[in-house]
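Encoded as C-alpha cells, the structure appears first; notes follow it.
For this view, one protein chain was removed and the others were kept in their places.
Chain IDs A, B and C follow the sequence of writing; residue 1 opens each chain.
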Amino acid sequence: MPDIATIVREIAEEMAAAPDRGQVATYIPPLAAVSPRRFGMAVIEADGTAHLAGDAEAPFSIQSVSKVFALTLALGKVGDQLWQRVGREPSGSAFNSIVQLETESGIPRNPFINAGAIVVADMLLAGHAPREAIGEILRFVRALAGDDTIFIDEAVARAEQETGYRNAALANYMHAFGNLAHPIERTLGVYFHQCALAMSCRQLALAGRYLMARGRNPDTGFSIVSPQRARRINALMMTCGHYDGSGEFAYRVGLPGKSGVGGGILAVAPGKASIAVWSPGLNERGNSLLGTLALERLVQRTGWSVFDPGADLGR
Amino acid sequence: MPDIATIVREIAEEMAAAPDRGQVATYIPPLAAVSPRRFGMAVIEADGTAHLAGDAEAPFSIQSVSKVFALTLALGKVGDQLWQRVGREPSGSAFNSIVQLETESGIPRNPFINAGAIVVADMLLAGHAPREAIGEILRFVRALAGDDTIFIDEAVARAEQETGYRNAALANYMHAFGNLAHPIERTLGVYFHQCALAMSCRQLALAGRYLMARGRNPDTGFSIVSPQRARRINALMMTCGHYDGSGEFAYRVGLPGKSGVGGGILAVAPGKASIAVWSPGLNERGNSLLGTLALERLVQRTGWSVFDPGADLGR
Amino acid sequence: MPDIATIVREIAEEMAAAPDRGQVATYIPPLAAVSPRRFGMAVIEADGTAHLAGDAEAPFSIQSVSKVFALTLALGKVGDQLWQRVGREPSGSAFNSIVQLETESGIPRNPFINAGAIVVADMLLAGHAPREAIGEILRFVRALAGDDTIFIDEAVARAEQETGYRNAALANYMHAFGNLAHPIERTLGVYFHQCALAMSCRQLALAGRYLMARGRNPDTGFSIVSPQRARRINALMMTCGHYDGSGEFAYRVGLPGKSGVGGGILAVAPGKASIAVWSPGLNERGNSLLGTLALERLVQRTGWSVFDPGADLGR
Partner (left out) sequence: MPDIATIVREIAEEMAAAPDRGQVATYIPPLAAVSPRRFGMAVIEADGTAHLAGDAEAPFSIQSVSKVFALTLALGKVGDQLWQRVGREPSGSAFNSIVQLETESGIPRNPFINAGAIVVADMLLAGHAPREAIGEILRFVRALAGDDTIFIDEAVARAEQETGYRNAALANYMHAFGNLAHPIERTLGVYFHQCALAMSCRQLALAGRYLMARGRNPDTGFSIVSPQRARRINALMMTCGHYDGSGEFAYRVGLPGKSGVGGGILAVAPGKASIAVWSPGLNERGNSLLGTLALERLVQRTGWSVFDPGADLGR
C-alpha cells in the first residue's frame, strides 16, 4: 500500500481533473456563488498526522455536517432522553420531507434529517437565549478543533432565514405535535446559525477526531463523550448520515459520514482517521459528488472501510 | 477482557434467565410451535475457533437470513446488473410494505426486504426449473458451512406458500411493472423454499464466515466473492438488514447483521468473527428480541463493534 | 331550449369533428384495436323516449362501468353489511392504487376503484361457482336493459386475466388482510368477466334507467332497489365514479357517473334521463375524453346538472 500522504495527494489530483462535478446548491446566494472547481481534503490520522490537499484550508459552509456536533452537545445536555423526541432510523426519504412526520406524530426519524436537527436545536435552547445557544455550539466546535478562528457566516444564516419556508413548515408542524418547546423563530434561529458554521476541511477533520478516538479529544485527552456514545453516533452517521443516499454511501464508502448541502462531508475511520472532504457540486441525492468519490477511493486504497478486516487478516 | 468462551457462556446464561422473551411469529404453524424458551448462540472466530452455547446445534427456520446467501449467489450470476432491478437504500418501512413499490415503479428499495428478495429469487431462476434453483441455493449454503446435513423444511415451505398472500401481492405488483421475469408461482416457489432453510446457529455462523474473511471460505481458501463485494454485502446488512429496525440494530449492536422471522440473526464482525444467534421471540419490529440483546452484550464485552477502534487504540 | 333530440344530434356532430380524441387504452390488445374515431351517445328520457347518435348501437367493452351493476347486485345479496368490507369515500388516488390498502387494513376506499370492485366480486361468488356468479351478473344486466343479446367478450376476459398482475396484487393483498373469502383466481375470474361485458350505448343507458327512476325498472315497474338505495348509488357515482378525476367530473358535468377504461360512461340525471356515452380515447385520468366533453355539453344545454335548480326556478 502506498503511504497515506501519497494516496491523499493523488486523489486530490484526480478530483481536480474530474469532468463531472455535480450541481452546486442554489437556494441561497452565498452557496450558489461557490465555484464547482473547489476541492479540498484533510485526513487526520489517529496519531495526529495530518494530510491536507487541494482547498483543505478554505472555509466553507458546513451546513448539515453541523448536525453531528449539535447532536453530541445535546446528548451531553439531556442524555438518552433525547431519543424520546427523535428516532434513530433511516428515513427512506429526502432531507426535508414532511410526510413521515404526519404518520409518526411529529417525531422525526433521526437527528440528521432537517426535522430531527431542528428538535435537537430546540433542546440546545433550553434555558438559554438563542444567542447563548449559538455561542455554545460555536465554542464547542472551536474546542473540538482547537481553533478559535472558526466562525459563523452571518450572511449565510440570514439567507437561510429568509428562504427557510420548508424548515419553518417542519418546525411549525412539530410544534403542533408538541415536539418543540420554544417559539419557532428562536429554534430556527439556532438551527440556521448552526448550519452557517464556516470551517475548512482541516478544521472539520480536527473537530471530528473524537469520533475516531473512542470519544476523546486527542489534543487534551479529555473525554468528549463516552466510548459507547462515540460508537453510537458513528452508527447513526452510517445509517442516516446521507439522507436517502445513506445506503449508497455505506455501500460505496463504508465509513460513518455526514454530508452537508455546502458540499462538505465528515467521515470517520474508527481508530484510524478523521476525514473531511469538500467539493460544492452535489449528486442527485444532495450529497457532494466528488467528496463521495474521493472518500470511496481513499477507502479502496487504505482498506479503512469498517466492513473490511484490513490489516487484522493480512491482505 | 474475559476470553470469548466465557463471554459467550455468560451471555447464554443471561438469556436463559431473561423474563421478557418477545412474541413468537404465528403466521404459520411450524413457526408458532417453537418454544420461546429456546436460545442458541455460535461464535466462529477468524482462526476457526468455535464457541457454542445453548441451543446452538438445534436447527431452526432461518427465513430472511437466507436473503444474504441468495443475494451473494445472484451477484455471482448476474453481477452488478442486479442493481438495476433492486435498490440499496434502507426502506424506512416494514419488511412486507408495498407502498414504496408504487411510487418507485416496482423497484424494491433493497434486497433484504421481501420484495427485493423476491426479485433476487427471480434472478436465480433464470435458465432453471424452480427445483434446480432451489437445489443450487441449498448446495451453496451447504458448501459455505461445509455441512451437507443442512436441509429445507418442506412443511415450512408449504405453509409459507399457503399463506403467502402478501408476498404474492408483492410479486404480482412487481410483475405488473415488468420487474419479474418468470411466472409468479415459480419465483415464489424458489423464494418460499429458500426461506424454509433449516440451520443451526453453528451451521449459520459457519456459512457466514466469508463475510468476515474478505470473501474467502476459510476451510478451503477459495474466494466466494471478492473482498470488495464482501464489504458491500456487509454494508447492506448494516443499513438494511433489520427492516425498519436497522438503525436501532446499528445503534445498539454496531455489526452488519441480518435477521429472520424465525428468530435467527447472522452478524459479522469483519476480521474477527461470524456470529449466529437464535431465539424465536420477536420485538415489535419483527427481529429476535433476545438475539439482539445477546449481540449487544457480546459487542459490549468484546469491543467488536465496527464503530469501535478496538485494540488498535488500546482500551 | 332546443329539444333533446336536436341537442344530442348536435353534440354527436361536434364530437365527430373534435381533433383531440385522447389516448386509447393499450394494456390489452382488444382495447388497443378500437379506433379513436368512434363516438356513440344514447339518452333515454324518464318517459322512455330514446335519443341515439353516432355509434350508439355498437357494442364496446364497458369495463369499470360494470362496477355499478355488480354493486347493485351485491347490495341486494348482502345488504348494508357490504360496507364492512368496502368504504364509501373518494380515494384521492388512481384506479389501481395499492397504497391506501396498506394503511387502511385492506379495506378499499370505495366499490368503484379496482380493489373495491374485487371485494364486491368476491361477495357475488358466495355460495356459487365462478361460472354461476358470472351468469348472474350477465342475467341481471340483460334484465335491466331488457335485451338478451348483451354478452361477455371472452377474448377481453382472457386478455385481462393474462395481464392482470396489478389486480392480482390487489386481490392477494386484500386476502392477506382477510378481506377476500374465496381463492384469488376465482374472485378475479368473476371480476375479469364482469369487466368484459360488451354493451352498446343504447343497452347501457337502458340498463341504467333504475338509477334515474327511484330504483324501478320502467319497463316492468318492478323495483330493482329501494329509492334510498338508488339515491345512495348515485351519490357514490358522484363522489367516486371517476377515480381521481371524480371531483373534476362533478365540477364540469354535475351528474352521477361511472367511467370505464374502454371509453364508456354511464351518467344519471335523476328523474330526467339515463345517459351513456362512448369514445375510446381517454384523458390523463383514464376517463373518456370526448365522453366527458359530450356530457358536459349535454348538461349545459339541458340544465340537467343535479346542482342546478333547472325548471323549478325558471331560467
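Simple rule for what comes next: a contact is a pair of C-beta atoms (placed from the backbone, for glycine too) under 8 Å apart; a residue touches a chain by one contact, two chains touch by 3 or more.
All figures in this text were calculated on a predicted structure; none of them were measured in a lab.
*Asks:* Which chains here touch the chain that is missing from view?
*Replies:* A, C
*Asks:* One chain is left out of this view; which of A:20, A:102 or A:132 touches it in the full complex?
*Replies:* A:102
*Asks:* Of the residues listed, A:149, A:172 or A:226, which one is in contact with the missing chain?
*Replies:* Per the contact definition at the top, the residue touching the missing chain is A:172.
*Asks:* Among C:240, C:261, C:275 or C:295, which one is in touch with the chain left out?
*Replies:* Answering carefully, the residue with contact to the hidden chain is C:240.
*Asks:* From the list C:87, C:108, C:164 or C:208, which touches the chain that is not on show?
*Replies:* Answering carefully, the residue with contact to the hidden chain is C:87.
*Asks:* Provide the residue numbers of subunit C that touch the chain removed from this figure.
*Replies:* Missing-chain contacts on subunit C: residues 46, 87-93, 100, 109-110, 212-214, 227-228, 230-232, 234-236, 238-240, 244-248, 250-251, 254, 256, 270-272, 300, 305-310, 312-313, 315.
*Asks:* Residues on subunit A that touch the omitted chain in the whole complex?
*Replies:* 97-99, 101-103, 165-166, 168-173, 175-176, 184
Keep this in mind: only the chains that are shown with their structure count from here on.
*Asks:* So subunit A and subunit B are the same sequence; what rotation in degrees superposes their CA atoms, nearest 5?
*Replies:* C-alpha superposition angle, subunit A on subunit B: 180 degrees.
*Asks:* Let me have the rounded angstrom distance from the C-alpha centre of subunit A over to the C-alpha centre of subunit C, please.
*Replies:* Computed value for the inter-centroid distance: 55 Å.
*Asks:* In whole angstrom, how far does the Cα centroid of subunit A sit from the Cα centroid of subunit B?
*Replies:* Computed value for the inter-centroid distance: 31 Å.
*Asks:* Could you state the distance in Å from the CA-based centre of subunit B to that of subunit C?
*Replies:* 48
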